[in-house]
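Every protein chain but one is kept in place in this view of the complex.
Letters A, B and C name the chains as they come in the text, with residue numbers starting at 1 for each one.
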Amino acid sequence: MTPRNEKLEPPSDDKRWRIVQATMQRNGYERDGLIETLHTVQESFGYLDDESLRYVAASLNAPLSQVYGVSTFYHLFSLKPAGRHTCVVCLGTACYIKGIPHLLKEIERTYGIKAGETTSDGHLSLITARCLGSCGLAPVAVFNGEIAGKIEIEHALARLAALREAEDVRQA
Amino acid sequence: MKRPFKTRIKTLKIDGIDVGAREDETILELAQENDIFIPTLCHLEGVHDVGSCRLCLVEVRGTNKLLPACMTYAEEGMEVITNSERLQAYRRQVLDLLFSERNHVCSVCVSNGHCELQWLAGKLGISHVGVPYLYPQLEVDASHRYYSYDPNRCILCTRCVRVCDEIEGAHTWDVMGRGVECLVISDLNQPWGTAESCTRCGKCVQVCPTGALFNKGRAVAEMTKRRDFLPYLQTMREGRK
Amino acid sequence: MFDRLEEITKAEQETAGRFDHTVDVCVAAGCMSSQSVAIKEALEKEVEAHGQGHRCRVRGTGCMGLCAAGPLITVDAEKPGEIMYKQVTVGDAADIVASLDSTPVERLRCRTDVPFFQRQKKIALENSGLIDPERIEEYIAREGYSGLMRALTEMSPSDVIDEVVASGLRGRGGGGYPTGLKWTTVAKSDGDVKYVICNADEGDPGAFMDRSVLESDPHRILEGMAIAGYAIGASQGYVYVRGEYPTAVARLKTAIRQARRANMLGSGIGGTLFNFHVDIRLGAGAFVCGEETALIASIEGKRGTPRPRPPYPAEFGLWGRPTLINNVETFANIAPIIRNGGDWYARIGSGASKGTKVFALAGSIINTGLIEVPMGTPLREIVYEIGGGISGGGECKAIQTGGPSGGCIPAGYFDTPVDYESLSALGSIMGSGGMIVMDESASMVDVARYFMEFCMTESCGRCVPCRVGTVHMHNILDKFSRHEATPHDLELLEKLCDMVRNTSLCGLGQTAPNPVMSTLRYFRDEYMDCMMPELNGAERVGELMEVAR
Partner (left out) sequence: MSEKPTLATVWLDGCSGCHMSFLDIDERILDLAAQADLVYSPLVDTKEFPEMVDITLIEGAVSSEEDYHKIRMVREHTRLLVSLGDCAVTANVPAMRNRFAVRSVLERAYIENADLNQDIPVQVIPALRETSIPVHQVVPVDVFIPGCPPAADTIFFALTELLAGRKPDLRTTTRFGA
């Protein structure tokens, strides 16, 4: 429990904390800015860990449990680091009708993970989205931020396999 | 033209009985004043209402929507029905859902005989639960020195969250996750005993309607809860202003 | 200030006049996901390579509607003899540029004399695909911000509200609440601080109207919000936009910056005494935040859980202040209404549903994409003429409107005009405008299960019926899809539908049973086919009198 302090020292001298501080400052270090701040932490660090949650809570003078409650309410916030690669599968209605559940099942089977999980070697995170709003191109998946429309199962698996290969090559 | 005065007293009917009300009185308060029973679980005198358990829903003439008595204020000419067959059926279904959601095993619960959920089930005539049980996997937290938290018995009424925030001011408790995955947590979802913000005041334990929060080392027969401190604290605080 | 707008318009027209050809590339989400940005760059390079830079320009514009045929490109869109190209690739750039002064590239031609383009009436989308969304000048050149200036200089706030009331515009987010009435209520509410919120948390799966408007014509939203601010007496607005829409957010940010610089937002707008600021708030992936009170909680930095209404946000909204909340498409209609008058708008549409509505067509339909049609257009026209019919050669079975809060309308009802009342009479809702077309292969039980799963995982968990009821309904539907359901399950499902609908705290729970109820209404046979064979004796129920004899 730290008493209110307008500008608390960040947990480390990592430069990314400055971006987080800037967001909090823009919102006057008010609790209202909690979600905005969490967005910034997520963007800067890739996920929200206990350390960052504690820092944000103390800086905004917000209760820890409230910060945790907010962090776990919203789908876009993640409390665990993502894999080196991400594959987002859209579960919107149009994609559903066009057979995306089969693709999802195939990827889950191939990589031995469930939606929302990361492979144990940190290679791939499989994420589902409620709807990416690209229904005209259904079914849709996103590979490392690059959206791919009218995707077919073989095509998707090939793209994922290519990611793995590229990584193996780099390691070798 | 603006009306030169403001009416503060409303007259309305609850279950056919004429009642007079201040404009800041809720239907629930009026019903209680007039000895009309409306079941509640999330409502707790002394903290603000959230209208989440839906047990106190009442019918109001002129609207199709059912309104929570705890958060609906008296209006002139209102006609309220608190106990129609339809309402009773819905209330029983709400209890059905609550019993099915977590692992409520009355026979081995520390609050057996002092539990509001159990009491209401009897009162509203629940002889069995009509929906399948969900059997979630939840861990008991016995890390606190004085108290235990068993989420298997929690009905997410958030009384503990509100009393800790509004009365004690510690805000140790909050709700994490969403939907049926919601869980009452302390601080950063850590064992209660390690939550730095907890003052060990025990108010949450006293207001918990079920056996989810309880005193350690108390036998079932002793597991009664004290609530009168809440309105008392409120009155004392108001008096100080 | 009108002079200033005119100046910009003139300058824009002069610029446009200097070019013999304008090549527009759609850079909205749909086409972007098929490399339209790379195509645009290729076209630019090609133009430079041919030394045509002084007389040909390449622009990135918003959505042209026919997403199925993307990436889309138009040549000289605003001149007679407009040419549209479909499914363009980077390799086609050279051919397109080479063809500019001669005959079009036939193999890429996309016909525009078809019902998809001819039967639409565009108001909210009037600029989509025709302007560069990142240049305020182009918006202004198409009468942009003249509605705001007209309101500020020629009309009183109550005049503005009168026009909105006269237009008959109703909320385009789903509920269909009369917009004018909402504005009147907020305007009348006591308080010197009020807020305007644009709900851009488009969460219905299968809906991408708002996204498209934000990506194609963001200034239109800002103008609509500023007019609303003037009408109700607010000086601060928020756009609550989905975090899943990065392009829309980026364009909106650019638009706000430009509008501020052009003095169309900020203090003393257009030289008047009116101040209006707009900030963006990012959603973080919670469907329930489309609900007004949950949205407000989220802007306040809290968990997005709804609270019982009343009090309505019009009286007690953001930080307890009177707050006006409208969705993107509603705001998109405001500027044209102020420019052309409420009566003009009210003449479009049918019955109690005025104006036009934007729909996102998706699923088993040939022309997937975005359309805007007058209210009252029959479903048949939308599906078979504008939509081009069913893809894959199958028969149409049903159309799903309103997303997880809506229902399935069977093909037998396709003569129904699309308006608020007719759709709700069929057990569905207008919703925000997603239309998913399903062919015979779609299982209605599965569709119901899909939407229930959606509601179950999106339930905020605050009230009991929605939190637990959706789980049970989902589990029962799951039993149906495994062909393990019993008559008792069907009875329980219907009971839960009724209970969750009538006792849930907010719209999410209250409408969650709709997809189940509408499929039960029209496709009950499919549910019956999913039942387990009878249990015979084990299913018997006793009679008291039998025992007493």
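Things worth noting here:
Heads up, the rule we're going with is that contacts are C-beta pairs under 8 Å (C-beta built on N, C-alpha and C of every residue); 3 or more make two chains touch, one makes a residue touch a chain.
The shown structure was predicted, so the numbers you read here are calculated from the model rather than taken from an experiment.
Contacts of the undrawn chain with the visible chains, over the full complex, involve B, C.
One of B:Thr26, B:Gln118 or B:Thr172 touches the chain omitted from the figure, and that residue is B:Gln118.
Within the set B:Val129, B:Ala142, B:Cys201 or B:Leu233, the residue that contacts the chain not displayed is B:Val129. Check B:Ile9, B:Val105 or B:Met236 against the missing chain and you find that the one touching it is B:Val105. Residues of chain B that touch the chain left out of the display are 99, 103-109, 112-113, 118-119, 121-123, 125, 127-129, 132-133, 135-137. By the touch definition given at the top, chain C reaches the unshown chain through residues 488, 535-549.
Criterion: only the chains that are shown with their structure count from here on.
Separation between the centroids of chain B and chain C, computed from CA atoms only, is 38 Å.
Residues of chain A found to touch two or more other chains are 66, 69, 73.
For chain B, residues that reach two or more other chains under the stated contact definition are 175, 177-178. Contact residues on chain B toward chain A in their complex (touch as defined above): 165, 170-178, 185-189, 195-197. Residues 1, 50, 53-54, 63-69, 72-73 of chain A touch chain B in their complex.
Looking at the complex, you find that chain C touches chain A at residues 29-30, 32-34, 67-68, 70, 202-208, 211, 242-245, 281-287, 298-304, 360-364, 368-370, 400, 403, 434, 436, 438, 442, 447, 450-451, 454, 458, 460.
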